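Here you go, one structure.
Here the complex is missing a single protein chain, while all its other protein chains stay put.
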Amino acid sequence: MITHFYDVIIQTVCRLLIPFIQVYGLYVIAHGHSSPGGGFQGGVILGASFILLCLSHDLQEMRKRLTRRTILIFCSLGVTIYAGIGFVCLLLGGNYLDYGRLHRILPVDSVAARSLGIFGIEVGVGITVMAVMVSIFLDLASEEKVREG
Amino acid sequence: MELIIGKYNYWIYISLMMIGFYAMIAKKNLVKKLIGMNIFQTSIILFFISTGSKIGGTIPIVEQGAQVIEAGQYINPLPHVLMLTAIVVMVSTFGVALALLWMIYRKYHTLEEDEILRLRR
Partner (left out) sequence: MNEISFPILIIVVPLISAFFIILVGLLRRDLCYPLMILTLSFSTLSSISVLKEVLWGGTIHYRLGGWLPPWGIEYVIDPLNGFVLLIVSAISLLIGITSKRMVEREFPEKATFFYCLFLLQVTGLLGIVVTGDLFNLYVFLEIASIAGYALIALGEDGAPFASFNYMIYGTVGACFYLLGVGYLYIATGSLNMADLAQILPSLLSSKVVLIAFAFFMVGIAIKMALFPLHVWLPDAYTYAPSAVSSLVAPLTTKVGAYVMIRVALTVFPPAFFIETLPAALMLRWIANGAILFGCILALAQKDLKRMLGYVLIAEIGYIALGVGFGNRNGLTGAILHILNDALMMACLFLFVGAITYQGWPRKMDQLRGLHRKMPLTAAAFVIAGLSVIGVPPTCGFFSKWYLVLGAIDSKEWLSMAILLASSLFNAILFFRVIEKAYFESGKEHGMVQRTMEIKESPLTILLPLLVLTAGVLSLGLFSGKIISGIIRFAIPVYFK
């Protein structure tokens, strides 16, 4: 039986660091087209921030912030955003994922619409990847009974 | 000699691949097989990325306000993009495999292949 030794230093440092890690994850998602980064990488960083919360504090701390239901909803939401943006392009008359057509509903011109379209799907990918990473960790860490982390 | 020294990167990838393959086949512990699979897939990813590099090439990002773009100066970004997808596939296969190992452990209380085969009879 492993007893948990909650160290003050680890808890304090992690509590200070985790918001910055999350902001950095969002930055990596948003700057995927002009620096190394993108949806998958940013999603993993966001997921890692939640796992750090699990490891440094108790599992229940993270459960207060991300319930099982929320994780499931995020998994589906991300893919739905991705496929939904492609669908919208289809409805506006182009091929699937033809972001150039988005200029009819967004107030930008056709070239900038492509950039925004790619950004939209990267956000979707990031949400899904974050939810899946946290879900894998939760299933392995606590036999789905979620007592201790 | 030129074959070994000149193409040393291919020798590294092949040896990594064979280490992973050997682990998948010969090891009895299921977690070691899984790690072997991971090494195998990682070596393939490294191999692909190395095919896109050029001597003296720079990263394929266009600076703001650049007028003339010469494609020959940038390294090839397509293998990087393909391998991003392959890394995602690798991670999700690893996740499913870990969940499977957890189910196997809950049922048989061991992760050695010969004991599991004996218990399954």
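As written, the chains take the letters A and B, and residue 1 is the first residue of each chain.
The rule is short, and it goes like this: contacts are C-beta pairs under 8 Å (C-beta built on N, C-alpha and C of every residue); 3 or more make two chains touch, one makes a residue touch a chain.
Fair warning: this is a prediction, and the values are worked out from it, not measured in the lab.
Colleague: One chain is left out of this view; which of A:I21, A:L55, A:L90 or A:A112 touches it in the full complex?
Modeller: In the complete complex, the chain left out is touched by residue A:L90.
Colleague: Which is it among A:T12, A:S34, A:Q60 or A:S76 that touches the chain not included here?
Modeller: A:S76
Colleague: Go through chain B and note every residue touching the omitted chain.
Modeller: 21, 24, 30, 33, 37, 40-41, 44, 47-48, 51, 78-79, 82, 85-86, 89, 92-93, 96-97, 99-101, 103-104, 107, 116, 120
Colleague: In the whole complex, what residues of chain A lie against the chain that is missing from view?
Modeller: Residues of chain A in contact with the hidden chain: 69, 72-73, 75-77, 79-80, 83-84, 86-87, 90-91, 94-100.
The rule we apply is simple: only the chains that are shown with their structure count from here on.
Colleague: Mind checking the centre-to-centre distance between chain A and chain B? Centres are C-alpha means, answer in whole Å.
Modeller: Measuring from centre to centre gives 24 Å for this pair.
Colleague: Once bound in the complex, which stretches of chain A touch chain B?
Modeller: 34-36, 38, 40, 132, 136, 139-140, 143
Colleague: In their complex, what parts of chain B are in touch with chain A?
Modeller: Residues 59, 61, 84, 87-88, 92, 95, 98-99, 102, 106.
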